[in-house]
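Sharing a structure here in structure tokens format.
One chain of protein is taken out of this complex; the other chains stay put.
Chain nomenclature is as follows: A and B, assigned in order of appearance, with residue numbering initiated at 1 for each chain independently.
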Amino acid sequence: MCLAIPARVVAMDPAADTATVALGTVTKAVSLALVEDVAVGDYVLVHVGYALSRISPEEADRTLALMAEVARCGDETTNPAGLGGEGAS
Amino acid sequence: MRYIEEFRDQGLAKRLATSIAAEADPGRTYRLMEFCGGHTHAIFRYGVQDLMPFNLKFIHGPGCPVCVLPIARIDQAIGLALDHGVTLCTYADLMRVPGSERRSLIKAKAAGADVRMVYSTQDALAIARADPGRQVVFFAIGFETTTPPTAVALRQARAERMSNFSVFCNHVLTPPALRAILSSECDDGVRIDGILGPSHVSTVIGSAPYGFVPAEFGKPLVIAGFEPLDVMQSALMLVRQLNRGRCEVENQYTRAVTPEGNRKAQALMAEVFELRETFEWRGLGHLTGSALKIAPAYADLDAELRFPMAPGEGREVKGCECPSVLRGVKDPVDCKLFGSVCTPENPMGSCMVSSEGACAAYWSYGRYRNPGPVALEARQAPGEAA
Partner (left out) sequence: MGERRFPVRLDLRQGTVDLSHGSGGRAMAQLIEELFQRHLDNDLLRQGNDQAAFDPPPGRLVISTDGHVVSPLFFPGGDIGCLSVHGTINDVAMAGARPLCLAAGFILEEGLPLADLERIVASMARAANEAGVPVAAGDTKVVERGKADGLFITTTGVGVVPPGVQISGDRARPGDAILVSGTLGDHGVAVMSQRENLSFGTDIRSDTAALHGLVAAMVAAVPGIHCLRDPTRGGLATTLNELARQSAVGMRIREDAIPVRPEVEAACELLGLDPLYVANEGKLVAICPPEDASRLLAVMRAHPLGAQAALVGEVVADPHQFVQMQTRLGGGRIVDWLAGEQLPRIC
């Protein structure tokens, strides 16, 4: 049961232990009861009205870089036998 | 939308697909089980299977808490609403799940029961605060992602001394379910080569608890992020492990998952819940130490203790193959009811109702595919802007 969305913290209400997060220009109030040391500008995963964890920008960049590198290597390889063909053009 | 759109990039997807096809050994097949229903949904919604080579197949696992909820527990929830006159708060996903005799929460609501769809346990608390004279029960389901929010609600209800709030707890645990799937592999005759581990369960529990999968069952496990590119990269990582004879837990979702997980959430859960000795899972049978109940310290907020509820039998519809589909033993099309009697409008079992159940996903997204690009450009007159 996994639908959690990354959203940016735009405002905090420490007294209520909540924050306002934004996804694009859509904002929502979420509870911070499950996280610590969250600051405005951080990205958090939102699940059923709660922030579940911070997203690490460094790790996100690293993952994307790995994907791009793999993809680049893939471009240089040809494989007549294993290619799926459907949509993978 | 940052951290979402980059992981759905079409260009990267196509090239990743080429890489996977290049590295997949044409001499073997790769059967990868995505445990989490959210991954099943993503695979179907984005058509990820189309981008995989012919010899790589996704097996849909049971990680859908709606799908594995036994009928008897749905019956009890319906009973709470209809017979005990409580206000039953539930996540939307449960509204249409058929219980015994095809009853459901949405039908109970139509019959006059006070069933309210909520987005968060905070909403349920607000409903209870707004009407102190009425008993409000929160129907709690979910794996470890969704359990901490219930824990927060229980602690808050205790702190505010709310006497009209309680929780009907059906939270379940991922590692025991994984273990059950892998243990029954021989019996079922389903070969699983590797596992795509859940994204957000792992955010909570960390990557450490999956060590038993390679250690005891000799299968590699890659914790996969939620977006289609994450799924593809994780599939590639599994293909590589299998090709090189490696067998370990890897974390693809490093931007949200750490080895130790969310300690704060874990502590909250440990305070409020304890293990049930056994719990019946739809499709997997009785599993020991696989589910949570409310700890004695919070017993006064336990709906199972506050309201007398008959245990109920929970009769599966005859012919419904949800149990087999959940274990990846059968495909939805193998079920005689699929598409004939059982459709999303008229679901017989939970796999069809839940938006991430394999049957629903297969019906909605994959019943018939005529792959190939849709050419819009050809329709434009020369010189016209797109």
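In this section, contacts are C-beta pairs under 8 Å (C-beta built on N, C-alpha and C of every residue); 3 or more make two chains touch, one makes a residue touch a chain.
Because the structure is a prediction, the values reported are computed rather than measured.
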item	value
Visible chains in contact with the missing one	A, B
Sole residue of B:R31, B:R45, B:R155 or B:K264 that reaches the chain not shown, by the stated touch rule	B:R45
Positions on subunit A contacted by the hidden chain, ascending	1-3, 5, 7, 20, 23-29, 46-48, 86-89
Absent-chain interface as seen on subunit B, which is shown	1, 4, 8, 10, 13-14, 17, 37-38, 41, 44-51, 64-66, 91-93, 95-96, 106, 116-119, 123, 146, 228, 343-345, 354-356, 363-376, 379-381, 384, 386
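Rule of thumb we're sticking to: only the chains that are shown with their structure count from here on.
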item	value
Rounded Å distance between subunit A and subunit B, as computed from the means of their C-alpha atoms	19
Residues of subunit A that touch subunit B when the two form their complex	1-6, 8, 23-24, 31, 33-36, 43, 45, 47-50, 52-53, 55-57, 59-60, 62-64, 66-68, 70-75, 77-79, 81-89
Subunit B to subunit A touching residues, read off their complex	1-4, 6-7, 11-12, 14-26, 36-39, 47, 50-55, 63-66, 91, 119-123, 141-143, 145-146, 148-149, 152, 198-201, 203-204, 225-226, 229-230, 233, 236, 252, 254-256, 262, 264-265, 268, 371-373
